[in-house]
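As structure tokens, the structure follows; a few thoughts come after it.
Only a single protein chain was left out; the remaining protein chains are all shown in position.
Entry: chain A
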Amino acid sequence: MLRAIPAIRRRLRGGGDPNAARIRRRQALANKAWQGLPYIRIVLFTVGYLWLLAIPSSQFGQRTYIDENALQPGQVHTYWSWNDVHRADRVLEDLERLRDQNATSNEIANYAVGEFEKIGIPARIQHYSFDTVDGVLEGTNAYAVMQSPRASGAEAIVISASWLSRTGEGDGTLNLRGVATVISLAQYLKKYSLWAKDLVFVISDGYLDGMQAWITTYHGAAQPNLHAEPLTLSSGVIWTAINVDYPGHSFSHLGIFFEGLNGRLPNQDLLNSVSLIARHTGGVPVLVHDHVDPRDTPNTPSILPAWLPEALKSNADVQEYAVRARNIVRHMNYQARGAASGVHGLLHRFRIDAITVFAVPATGPHGFHSLGKILESSLRTMNNLLERLHASFFFFLLVGPGTFMKIGSYLPSVILVGTAMLFSGLGEWVNAGWTLASPPPLGGDEKTEKASAHTSWVQRPRPVLQAVSIMAATHLLGVLLFYALNSGLVPSTVIFLLFAILPVLALQLVSSPAPPSAPLATVLKAFNLCFASAVISITSVLNFSLAAALAVFMGLPLTVASSSPSQPKRVVKYALYSVLALGWLVLCPEETRKAIWNWEVLEVWFAPFICIVYTPLVLQAALACSLP
């Protein structure tokens, strides 16, 4: 046994000089890594993309739970009764009359203020206007502040309803019952002395614009294109907020919308508490967004595509996958664009945890009675908080109403794709630095074979400065692109052509490095891949959905970008990559217009991010393709 140890040691250290052994070991390891690099890359890409596809699988996820003990959701008796429902109906009648009279924003706001003041809650109106590319956007908000009877009012809870419902992202459907709920709730809550926080009621005009004007003014945040009256009533720090959206006549389910601006999510405790209360106090089933599960309701059409074989369609796992995938895709669609899925999303910017409860329109069975009870109990729960919501998760994927995924179970997918890109970039960098050189032939033909065995790798200079300058120039071009879009003067087709052709013209100014140094295309590709990988990995922490979208749009395309010896091939490749970089200008003008609106009015950085980061990165790949 003891005799074996020196043998093992000899085997590990390779006998002789330990330094020599170390070098040999390091070289062997480097060789292995270099030879294995293509496989490592393929494995990383495959695992990363498969992981992304596997996220909706029923194997992932865990049950939601309440983390903050102070919340105590659903532990109170609610007193909201049919009398209050009757009062809500009266308010609704008034609102319907206002709607039928085609009342102006001002009249509606004045009506709301009148109702609040009738019951002794101080209320005011606020006019505002936004200057946007599409013209001026005006409106009037109404708000009321009910002072906390038991505490100093250092903290506040906001209960809001916007005049337009979130149906169709503010397509004009009115949120009459939502507004009626908030006003009648104010009348009802005023009777109780148990509030430890101020209750702020907001009836905001429009869909998102009204609340944006109110909340930015409340926090004194300056926005250059917003002209809003200052608020004359004030309250404390807003910790939590709940937005009521009830567009239909009755509702069957309560949908929870939680995505905020720029991909920020509220603390999970808030949505978990409200959905717990909805189920147990209100008796209303809860949904993620407004997706009714076809398995629970017999008459809804299946969400699985019709062409799938029947065996798969009836498989429980496949059905579960489809249901989860629908929730996740909807969520990613909001989060990646940085869009708010409802009025609540505007409040996230100011560290307010907020959600929208959406009464999914149906013929029944629920109405004001259930909604009132749920809201009363939810407000009592928020009233219990002693500090900001912090215990539960801020980074999560809600795959079902009672199931979520922790960040650790979905983040690696994107990080793996980013790592694969990083390795590809490092591989390109090494390729750029070395070239195979054969020594001059020694003489006779019989020695040629021997000579070729002696070819050696020699280092060559890499045109780092030129590559970095090209990259910096494309990002500057991105800034120009953003300003061009923002001005709204130039048609998007012209912008597309201009910005697709400009880089390749500008490239003619860059002198190609002389033969002994590495080709510019290789170094540019190496840097491009490394930078793109850094952008993807780091975005994933802030906004997973955006990072996942980037991983899909940039991961493989940037990795396979390469120059080619034939000129026509290079031109075709360049054209394809410029379509990938700038195609959205022509292909989705509506989406572009919305993104610009979101930037102008709501300060969502999706539009600048695409213009200044995504487009230049893909253009760099296009340039790497076009270089000889």
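Note that a residue touches a chain if its C-beta (ideal position, glycine included) is under 8 Å from a C-beta of that chain, and two chains touch if they have at least 3 such contacts; residues count from 1.
Throughout what follows, contacts and distances are computed from a predicted model.
Only one of "Cytochrome b-c1 complex subunit 7", "Protein PXR1", "PIG-U-domain-containing protein" or "CMP/dCMP-type deaminase domain-containing protein" fits the UniProt record of the hidden chain, and that name is "PIG-U-domain-containing protein".
Here one chain is not drawn; of A:S184, A:S537, A:T559 or A:N598, the residue touching it is A:S537. The chain that is not drawn here is touched, among residues A:L426, A:A484 or A:L556, by A:L426. Check A:R177, A:R264, A:R326 or A:H344 against the missing chain and you find that the one touching it is A:R264. Summarising the interface, chain A meets the missing chain with residues 19, 22-23, 27, 264-265, 348, 351, 388, 394-395, 422, 426, 429, 456, 459, 530-531, 534-535, 537-538, 541-542.
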